[in-house]
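Only a single protein chain was left out; the remaining protein chains are all shown in position.
Here the chain labels run A, B and C in written order, and each chain numbers its own residues starting at 1.
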Amino acid sequence: MAEAKPDQMDYYQQEDLLKPDYHPPKTGWMDTPVDFRPGSWIYPGKPKHLEYLGLPNPREWAVTDEDWKLPENWKEILLDGIQERLDKYRTFKIFMDVCVRCGACADKCHFFIGGGDPKNMPVLRAELLRSIYRKEYTLAGKLLGKMVGARELTIDVVKEWFYYFYQCTECRRCSVFCPYGIDTAEITMMGRELLGLLGIYVNWSIEPVANCFRTGNHLGIQPHGLKDTLEFFAEDIEEATGVKVKIPINKKGAEVLFVTPSGDFLADPGTYTCMGYMTLFNEIGLDYTWSTYASEGGNFGLFTSADVIKSLNAKIYAEAKRLGVKWILGGECGHMWRVLNQYMDTMNGPADFLEVPKSPITGTVFESAKSTKMVHISEFTADLIKHGKLKLDPSRNDHIRVTYHDSCNPARAMGLLEEPRYILNSVCNNFFEMPENTIREQTFCCGGGAGLGTDENMEMRLRGGLPRGNAVRYVQKKYEVNQLACVCAIDRATLITVCDYWAPGVTVTGITELVVNAMVLEGENDRSINLRLEPVGEQKEGSDDA
Amino acid sequence: MHDAGKVIIGLAIFVLLITFPIWFTLASGKAGHRPELELPKNETQCVESKEYMKAWHMDLLNDWRDAAVRDGKRMYVAEDGKKYVMSLSLTCLKCHTNKAKFCDECHNYVGVVPYCWDCHVDPKGD
Amino acid sequence: MDESRRNFLKCSTVGVAGLGLAVPVATAIGKALTTETLPGHLSAKRWALVVDIAKCQSPDVQHACVEACHQIHNVPNIEDKHHEVKWIWKQTYTEAFPDQVHEYTEDRLKDAPVLVLCNHCERPPCVRVCPTQATFKRADGIVMMDMHRCIGCRYCIAACPYGARSFNWKDPVPHIKNVHANFPTRCKGVVEKCNLCAERLAQGLAPACVEAANRVAGPDAMVFGDLGQPDSNVARALRTRHTIRRKPSLGTAPHVFYVV
Partner (left out) sequence: MNAVLSLVAVLALVGLAVLGVEAGGLYSLFGVIVPYIAIVLFLGGLIFRVLGWAKSPVPFRIPTTCGQQKSLPWIKSSKYDNPHTGFGVLVRMALEILFFRSLFRNTKTQIAEGDKVTYGPTKWLWMGAIAFHYSFLVIFIRHLRFFTEPIPFFVDLLQTVDGFMQVGVPVFYMTSLIFFGALGYLLLRRLAIPQVRYISLVNDYFPLFLLLGIATTGILLRHFVKTDVVGIKELTLGLLSFQPAITEGIHWLFYVHLFLVCTLLAYFPFSKLMHLIGVFMSPTRNLANNSRMVRHINPWNAPVKVHTYEEYEDDFRDKMVAAGLPVDKQPEPKPAQAEKE
């Protein structure tokens, strides 16, 4: 077997990762330089994507280069950028000023728990920016400098920002515990925007952004490609269930526009979730349509800048208006729902051309979405189940012992906690919760959110995934859990690695996949295989072996 | 959104609370009030010096009560050798005949509520 | 340095601990107290009281004793039995001496009213249980109460086998007919009892009840004196008369004796 590389999980020994050194280094944090070891950072954005998006300073460069090829006036750009953001965001100003460094946030961050690097304590992550703010905007900082936590803005500070603002998944767990609600996600977003002013992006998020801008989705799937994909899924659905589903695309006058993260078009197990949507909508006879133009619910703009969020998100309302739908339904995704819940209406609303969402099947009016006009698939499905509109046979999922991972954004930026649990309890007979400090608003990130879910970042993903992985292993040992359900596409991509590493034998699934596997469909076949085209019951044996 | 209204109302409440002593005292018109003590007419000398009594009278009384109640010794020998029976009602109030115009003046002024009078009797009533 | 100050200093030292300021500052506190006893005060090695049951049986005598005591000590007169406060009062012989009576106890004693008060025990259980040393035993045997210290926990009430202690369930002042200015009243929430007229002894006077009993019932109705002196009238009385104590089996060694 070839020697494992830093971007492969076999490179890392569990014994090592389980012994993070929580003792801070002897040198003060301002005097401790960043260690750019492979596996702990992400490749920079390629110039072609920056050029396409009209972002500044496109160039070839590497993180390990001494010279990051920053513009001559980089310092001025950053300081102007800070000032601009202080003027634009009260959050930024207050969060710069009120932290008392009580340290309550420290051991709430999955990267700190798994890595022990003090700069991954949310408080210190923020201090990286605060120290510059103090130097430039406070009298004490100007006069007393380091003593009061102020420091000069240097290239090394910029490099440190890059390292640590791309070691934060903007999961907001620390914010739950902060007595002032200081939201590190906000600070990380500001930090990333500032870096962006110098053309410092990571390719893992800026390439999807460029793709999304052009093709409507992160993966760059073109309209005909999307059609092919969905048709391919339809074939699999027919094989699995015997039902031939309709595939409405760009259909004008449909009642509902359905938007989901494009991850569901490409990678397993997201694809099964996608097949789940198609089967579900077909079964209930929903008059809906896919869109090729707005073929992305996710929004890597959230990991880039407010302007990019807005630019990518604008397509959803624009397409809803063009197609003349009544309201919008959103699929299972984490950060997508942060954008839809907290930014969309403000940025691109008002959606006065749409109607308050009303389920055509149950007649339920979704009052809580009366302004955005956008409903979460879990809210929609839970309502269907509550009204008995789905014929369910949960025993079809009896080979699955499932636990539920609250994705950070729906949990802490929205509060979608009960709907998925209600669905899971309705479609599975064996549902087990992970320990209470690791679920709901205290849920742990997968370690790969906010644009960090790439293999070159493997060490940090495994370290950051430790708390979640450990909780999964706990229920795996205690309840023989063999599947982890979630409502997030990034989770469906990154938790596979986390589970394989920390809790091997546990597979990852979306909720809608489980729903459809338990549904009794009209005109169905013997349903001996599930949407994964695996014989029902095989998975359990598989996990027993593991 | 700025929520300017809420911020200004909040600030106003804060300033109003913080400046409470100023407007409260000015409004009461008693800012210039000073305690006026009615001193004994036929006695010029307290058991100890005026300065000592001003600062330490409460400790002296405390010591008196312990000596009288716990040790059974009821006679105080002052710095100058004079002897006094240790009794709030019988000794102190013999000269300071008007509690209201002596004790209470300062106590009320600085908000001291001694619990002496819960039990000890002011012979003149209060 | 006296007891309460020492305790206070203990508390405040904790407060400023670590600042190294407590010691120099504590020494700067006002001067030490010079005190004396009053001229003519009565002292004893061990005070004791002998009550002649027969002589103190008449309502007149008993009334005089109770009145004399309660008047000078500002003991409130509260009708409600639950809230009643008493320093000296009457009980039947049977109630007062339960271990002396039997089914053939003579009629003259059985229901005879006996004056009872705090026994100023040699081994007072009330002192043992008091968490703040508000109740303490003086060297001369008087079981004394320092009202300033009483926190109203009522352990002493539970501990006293003679029911000699009363709790002030409400402010007693409105229930005092004529407030006696020379003696403090009590406040709500403290326990009180007979102090064997410690304040009168300090002035050279016998306890008020003794004075009243002997005035109304004639000499030797109550004999009060120093048991530590073999020739004192109290010592003599105990030597020559048959006396009993209340509930001797409890081992508290009361120093109020009764001539049967």
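Keep this in mind: contacts are C-beta pairs under 8 Å (C-beta built on N, C-alpha and C of every residue); 3 or more make two chains touch, one makes a residue touch a chain.
Remember, predicted model here, so these are calculated numbers, not experimental data.
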Residue among A:315, A:401 or A:532 that touches the chain left out of view: A:315
Residue, one of A:135, A:192, A:218 or A:251, that touches the chain absent here: A:251
Candidates A:10, A:76, A:107 or A:235 - the one touching the absent chain: A:107
Chain not shown: contacting residue from A:169, A:262 or A:364: A:364
Full-complex contact with the absent chain, from A:34, A:78, A:416 or A:536: A:416
Missing-partner contacts on chain B, residue numbers: 1-4, 7, 10-11, 14-15, 18-22, 24-26, 28, 30-35, 54-56, 58-59, 61-62, 106, 108-115
Residues belonging to chain A that touch the chain removed from view: 14, 18-20, 22-24, 28-29, 54, 86-95, 97-104, 106-108, 113, 118, 121, 123-124, 127, 138-140, 144, 147-149, 172, 175-183, 186, 213-216, 222-224, 227-228, 249-252, 292-293, 306-308, 310-311, 314-315, 318-319, 322, 340-343, 345-347, 349-350, 364, 366-372, 374, 376, 379, 382-383, 386, 411-419, 422, 435, 437-438, 440-442, 466-467, 470-471, 474
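Please note the rule applied: only the chains that are shown with their structure count from here on.
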Contact graph of the chains (line, ring, star, complete, other): other
Chain centre separation (chain A, chain C; CA means) in Å: 80
CA centroid of chain A to CA centroid of chain B, Å: 67
Chain B-chain C separation of Cα centroids, rounded to whole Å: 33
Shared interface positions of chain A, touching two or more other chains: none
Multi-partner residues of chain C (each touching 2 or more other chains): none
Residue ranges of chain B in contact with chain C within the complex: 52, 56, 59-60, 62-67, 69-77, 79, 83, 85-87, 89-90, 115, 118-121, 123
Residues of chain C touching chain B in the complex: 2-5, 29-31, 33-39, 41, 74, 136, 138, 140, 144, 146-148, 179-187, 198, 202
